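Yeah, one chain of the complex is gone here, protein chain that is, but the others are all in their spots.
Up next, chain A:
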Amino acid sequence: MLKINNLHVSVADKPILKGLTLEVPAGEVHAVMGPNGAGKSTLGYSLSGRPGYEVTDGSASWNGQDLLGLDPAERAAAGVFLSFQYPMEIPGVPAMTFIRTALNAQKRARGEEEVSAPAFLKQVKAASQALKMDFDMLKRPLNVGFSGGEKKRMEILQMALLEPSLLILDETDSGLDIDALRIVSEGVNALRRADRSMLVITHYQRLLDYIKPDKVHVLAAGRIVASGGPELALELEAEGYDKFLPTAA
């Protein structure tokens, strides 16, 4: 279970999250929706430990383990995966090399045996087929020259291969056309499991047509201001965020 309690986070001394409290039980998918500037991406970065996102108060734990005291790699080894809104290009490092290096680093950190090259190749082939990705793409430097949709698919592929337990998707639908959105969503849905939790951060409801959340939370001005079932997302789509903004409250 992901437990976030009264989380305060500042970026360059400017408070962004101001007492965010949220729980995602194992096996559930929760959506966090909110207007621009509400702190949605900050939530993802804070949980994954990005430098510059200073936690000033509160706590966050995953399956009872405090996350905030760990460095980013330790959090990854503990099962945290952040699918980036804008995935990075890594020149000169083939995608497959990147993923295998990361996977083995995590396995070493957990004291597990590393995956062999042939076994990994098999996994990659299966996973890339499921996401309808050209296998040759995995031999190219990671994300270099990839389209927005290809980059997002690559994020989901990494997610499938690294097998995290806490999956945070930051605006995964941005930049995707409708076909790509479907494929990516199917990829995410395939990763649903009783021992996994997912936090789907999104501005628009449309992603939630494909990835059905158990719960929807509204994030505005750095706090969760409303929570409800999937119908809350439809309501937001129809009425906008206005009523949740501080001036309207």
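To be clear about the criterion, a contact is a pair of C-beta atoms (placed from the backbone, for glycine too) under 8 Å apart; a residue touches a chain by one contact, two chains touch by 3 or more; residues count from 1.
Everything that follows uses one rule, which is that contacts and distances are computed from a predicted model.
Asker: As a check of understanding, state which of "Gas vesicle protein", "NADH-quinone oxidoreductase subunit H", "Fe-S cluster assembly protein SufB" or "ABC transporter permease" is the UniProt name of the chain not shown.
Answerer: Of the names offered in "Gas vesicle protein", "NADH-quinone oxidoreductase subunit H", "Fe-S cluster assembly protein SufB" or "ABC transporter permease", the absent chain's UniProt record gives "Fe-S cluster assembly protein SufB".
Asker: For the chain that's not shown, point to the residue among A:A105, A:A130, A:L191 or A:A226 touching it.
Answerer: Answering carefully, the residue with contact to the hidden chain is A:A105.
Asker: From the list A:Q158, A:T172, A:S185 or A:T202, which touches the chain that is not on show?
Answerer: Missing-chain contact among the listed residues: A:Q158.
Asker: Looking beyond the chains shown, say which of A:P35, A:P94 or A:G175 touches the absent one.
Answerer: That would be A:P94, which touches the missing chain.
Asker: Please give every residue of chain A in contact with the chain that is not shown.
Answerer: Residues in contact with the chain left out: 48-51, 71-73, 75-77, 80-82, 84, 87-94, 96-106, 109, 117, 141, 158, 162.
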